[in-house]
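As you look at this complex, bear in mind that one protein chain is not there, while each of the others sits in place.
By letter and in written order, the chains are A and B; residue numbering begins at 1 in each of them.
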Amino acid sequence: MKYASIKKENLNKWLEYLKKKARLYAPRKKENLFVFRPVKNVAEVCLKYIPTILPPKKYYFPQKEKLLKFSIEPFKTAKAISEFEEFILFGVHTCDIAGIQCMDVVFRDGPEDPNYLNRKDKMTIIGIECLEYCDQYANCASMANHVPRGGYDLMLVDIGEKFITHINSEKGERLVKGLSYIKEVGETEMSALERVREAKKKVFKEEFSAPLNKVNQVFNQGFASQVWEDVGKRCVACGNCTAVCPTCYCFDVLDDMDLSLNEGLRYRIWNSCQMDDFAQVAGGEDFRKERANRQRHRYYRKFKYPVDKFNRYFCTGCGRCSRSCMAQINLIETVNSLAAEVKES
Amino acid sequence: MRKPVNPERSRRAKPKVAFFDFTDCEGCQLQFANMGETLLALTELVDIVNFREIMSEAGEDYDVAFIEGSITTDTDVKRIKRIREKAKVIIALGSCATIAGVNGIKNRSPLDLAKQRVYGDKADTVNTIKAMPVHEVVKVDYFINGCPVYIPEVINVIKCVLMGKPYPVPNYPVCVECKMNENVCRYEKDQECLGPVTRAGCNSWCINYGNKCYGCRGLVENPAVNGQKDILLKYGLKAEDILNNFTLYNDSMGEKYDPEFK
Partner (left out) sequence: MIEREILLEKMKTSPYRPIKARIIEARMLTDKEKFFRIELEGGVDLHHQPGQFVMVSIFGYGEAPISICSSPTDKGYFELTVRNVGTLTDKLHRLGEGDILGIRGPFGRGFPIDNMFGFDLVIAAGGLGLVPLRSLIRYIMYNRNDFGNVQILLGCKTPKDLLFGQETKEWMRRAEIKFNCTVDRADPDWKGNVGLITSLIPGVDLNPTRTYGVVVGPPIMYRFVLTELLKKNIPEHQILVSLERRMRCGLGKCGHCQIEGVYVCQSGPVFDYAQLKNFKGECHEKAG
């Protein structure tokens, strides 16, 4: 089976089923925004949502993750987590799936990171395709992440009364097989899918003023641009942009002792290249002292360095950095100003 | 640098801990007293010899002194100097002690005027000097910011004292912790919040419970004052309100930000 369909009225029944299979995380409302949370009540699951405050990376690269257990006397180390549990991420946007693919590339690149891979092995991804823009901050069409491009087990598309789901793995197939209310799709449904996709083409338009390969060239030339100074002046270095980014994975390592002062845990904790002392060394030299340098570094880590190294853009187009920036530093505007400047020169 | 107060971790050589308060509301000591079971666990590691809020004895022989409150009189100055002579380690506890806190508002007007306003015709009888954080008078070894202090941070600092290592107060803003807690940004709700320029370490305690950040932990070392000002202006605040926001806890001498905002 390659495609299956489920009537919307049966969605909650399926969610109950999934909940029994593994720990289920899905988007739901928090005040005027959305967050991924463990599903307690399936009625709270919300499939029409703008990107959640934090991307689902918190489940495969947690904010504060145990690396090891230790004791000083006697000197002992042990794995902090002996077994990882199976989990399902439900209702993931294609931009966030692209984010997961990026993280995969990083943590599989040698030396591999077993902590990440252990979690990733237990993860099942059920995506949902957006048919409309979430809001004006997204640049997913420019990044070509507004359409599914693999990296998921199941992908849902809303065709009106039903969801069609693309089955992309055995893991995914197991979650739809043998259920009376999930059926193999027929021709009428496939043509409905075609129509939805056709209509979508009219909605999504490249958000950058230049095509992506041009954008990459722009970054090759834009290192000394005035744009970074302007962005740096506005930035307050709060670190929101990196925390909410689905492809930011910088971290710090810290020890936490229990009250015996003999045993403790070593953690890694999210850290941000926007912080004052991020690139400082013991002697005091700081290699990215100015906020302008740090913002530039962030952009280059999305549009240049990973492209050189992995042949992959690390901007997913989710728009979170712009959405969460109090200083209203906007990714689309920054990239477009850079492109305009390089064009003029 | 520092020697551990309790290098052998032996149960017998527990360091003696005392609490002293100066000009404050005693709320930080109350946080301590309310710690519950953790307080009992802590007494396994330290001997509390002087703590007015929980015990009647008042030992004068101590290794570690928690200082709550600002220094605001000549008598305070003499007293804190005496404590410094006795204690191996001094810990400034809470905003009043670390940044002069709310007491610092007094410094924003000339001392005579402030006295007049508060004490009226009795002003002449009152002995008072400018409100100072503890480290302006004596050397402070550890700083625990907050109004009131955040207990997990207090415990963390105590562990540092016992292990003889410094506690670097976070120099990144509250937003870092707030985002990790996945709170809805206060600016989304049109509230002006000092999170972006205030030192973290409180696990965004106030915002987690629906409040905003008042900057009680002091500003980060290198706050983007202009950037923050632009943000607040964009959200429709007047310069005077912004200054009031900034100076509820911070910059009591008006040295850093008055010229920026006025």
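The rule is simple: a residue touches a chain if its C-beta (ideal position, glycine included) is under 8 Å from a C-beta of that chain, and two chains touch if they have at least 3 such contacts.
Bear in mind the structure is a predicted one, so any value in this text is a computation, not a measurement.
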(message) Going by the contact rule already stated, which one of A:His93, A:Arg288 or A:Arg320 would touch the omitted chain in the full complex?
(response) A:Arg288
(message) For a quick check of understanding: of A:Arg234, A:Arg291 or A:Lys304, which residue touches the chain that isn't displayed?
(response) A:Lys304
(message) Under the stated touch rule, tell me which residues of chain B contact the chain that is not displayed.
(response) 1-2, 163-166, 168
(request) List the residues of chain A that touch the chain left out of this view. (result) 67-68, 70-72, 75, 77, 79, 106-107, 109, 111-115, 223-224, 249-255, 257, 261, 264, 266, 268, 271, 273, 278-283, 285, 287-288, 293, 297, 300, 304-305, 308-309
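Note that in this section only the chains that are shown with their structure count from here on.
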(request) Take the average of all CA coordinates in chain A, do the same for chain B, and state the distance between these two points in whole angstrom. (result) 37
(message) If we count contacts the way the header does, which residues on chain B are in touch with chain A in the complex?
(response) 9, 41-42, 44-45, 155, 159, 162-163, 171-173, 175-176, 179-180, 182-185, 187-189, 195-197, 220-224, 226-228, 230-231, 234
(request) Spell out the part of chain A that touches chain B in their complex, as residue ranges. (result) 30-33, 35, 53-54, 58, 63-64, 233-240, 243-244, 257, 259, 261-262, 270, 272, 275-277, 291, 324, 326-328
